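One chain of protein is taken out of this complex; the other chains stay put.
Chain IDs A and B follow the sequence of writing; residue 1 opens each chain.
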Amino acid sequence: MSSIDPRINRLDLPTNEDGKNVLDELEQWETYEVFHQKKRGDQHVHVGIVHSANPELALIMAKETFGRRRQTANLWVVKSSAVTASDYEDQDIFETTPEKTYREASDYYCMDRIRKYQQEHGIKDRKEDRRKKKDLDNKEPVKKETAE
Amino acid sequence: MYGNAQIDSKDKAKSLTDGEDPIKLAEFEARITRGEKIEPKDWMPAAYRKQLIRMIEQHAHSEIIGALPEGTWITRAPGFRRKLALMAKVQDEVGHAQLLYSAAETLGKTREDMINDLINGKSKYSNVFNYPAMTWADTAIIAWLIDAGAIINQVTNSKGSYGPYCRALERICSEESFHLKYGHDNVVFLATGTAQQREMVQDALNRWWIPIMHFHGPPDKVSQHTEVLMKWKVKMATNDDMRYRFLDEYVPKIWDLGLTIPDPNLKKNETTGVWEYTEPDWEEFKRVINGDGPCNKERLQVRRWAEEKGAWVRRALLKAESKYTIPLA
Partner (left out) sequence: MNYNETQIKAVKEFLYKIADDQLIIGHRNSEWTGLGPLVEEDIAFSSIAQDKIGQAQHIYEILHSLGEADADTIAFTRNAAAFKSCHLVELPIGEYDFSLMRNFLFNHAEQIRFDMLANSGLEPLAKLAKKYRGEVKYHTMHANTWVRQLGKANEESHARMQTALNDTFNLALGIFEESEFADILKDLNIFPGEKVLQYKWIEAITPLLEQSMLVLPESSAWQPVYGGRKGFHTEYLEPMLEEMGEVFRLDPKAEW
């Protein structure tokens, strides 16, 4: 047989006709989940898996499989079997999470209340001058535009 | 046919949803309609799983086999820039196989089973890779136009419903943009180069036009199955749709270079906006996909060589206590 690929011509190719399985069970080894950290200070993010016989080799493989094209500071590999995941069937346990606004900073705004109290009791608003100036600054360019 | 869903003629008798729990099926379909992704451990109809395994697996095989026609010129690429780029490009294709095998694995088929099925001819791969890369210019045409076809397919599929496949495709597509640019650059250099280079690239285009037209597979027969697979976002576009998109985007770019496409009937119908062309020989397509192409035998022999020669490495490090777990994502 002669291939157009000189590399292939240097190989002693098998006949390929026995129809037997080439690979035994588990011959491609177990899988490791790969977590990638872009730069120091970032979280590690899950990016995929590699097949490997052991963690040391998994790191060697993960480096090029997942790190060859992106900036990388650090990698973790974890045997897939070592990860315990929650069940998607139970996704509903998280359902009301976004509704609990009492845990959000944005849920707390009492300036109106303070200002109302200040007006009623003649307390000077510390930030009033600054606010007025800001309003003016914002208006000025508009004026110019209309003048033109 | 590059990892696009196709209907197995043996499946025809029964409906794709026969015997499925109607409540679970309704929930599953509602999730897809809402635009949510299906994740590996979710309940899914058997036909969904089967179709996806077949599709992703074939896609993975296409990548690893696809590394061979382009690899044909890896030791002969002219100049450092091309040499390094081709190495990186073929490496990416092997990487795509890695990502896709992993995605298919989450559906419950081991990589060993997939590779065994590939080598024994039980599982297919993209038809185009059964054609030889005769000259350096063939690799340029492959990298530009076959990858262009693949990108159309992959971008379309990346909006499908199965999470792991979409994630793999997203990464793949970002690498494909390099392949496309590299391929185009390569073709441009040949087309605008010496008379000999121009002739090389025109010849390569002539050789590859039919495989390119075959790339997205024969026109789909309209069937209930197709409808279901589209509803499940397994099949995201018809083969013809993808072929039109390809023609629309790339034929003008080929003509820009003054190259001739070997189909006198190829033109865009001004009034309908539809591409007209000579239907490629779909009998040849069938013949080649069923094993009778110029390179089928060599491709599988080489794959077998690689797996057999690597066996001692893998078996040496395999620990008796290892146990297979389906990867998470």
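One rule holds in what follows: a contact is a pair of C-beta atoms (placed from the backbone, for glycine too) under 8 Å apart; a residue touches a chain by one contact, two chains touch by 3 or more.
None of these values were measured; they are calculated from a predicted model.
Across the entire complex, the residue among B:16, B:38, B:56 or B:74 in touch with the chain not shown is B:74. Looking at A:42, A:64, A:89 or A:125, the residue that reaches the missing chain in the full complex is A:64. Of the candidate positions B:121, B:193 or B:294, contact with the hidden chain is made by B:193. When you scan B:98, B:154 or B:202 for touch with the missing chain, the hit is B:98.
Within the entire complex, the positions of subunit B that touch the omitted partner chain are 64, 67-68, 71, 73-80, 82-84, 87-88, 90-91, 94-95, 97-98, 101, 136, 189, 193-194, 196-197, 302, 305-306, 309-317.
Touching residues on subunit A toward the chain that is not drawn are 6-7, 10-11, 28-29, 50-54, 56-57, 60-65, 68.
Following the convention adopted for this analysis, only the chains that are shown with their structure count from here on.
Centre-to-centre separation between subunit A and subunit B, using Cα means, comes to 28 Å. By the touch criterion stated above, subunit A contacts subunit B in their complex at residues 1, 3-8, 11-16, 19-31, 33, 46, 48-51, 53-54, 57, 65, 68-69, 79-81, 83, 85, 87-88.
On the side of subunit B, the complex with subunit A involves touching residues 39, 41-42, 68, 71-76, 91, 95, 98-99, 102, 105, 110-112, 115-116, 119-120, 132-134, 167-168, 175, 297-298, 300-302, 304-305, 307-308, 311, 314-315, 317-319, 322-329.
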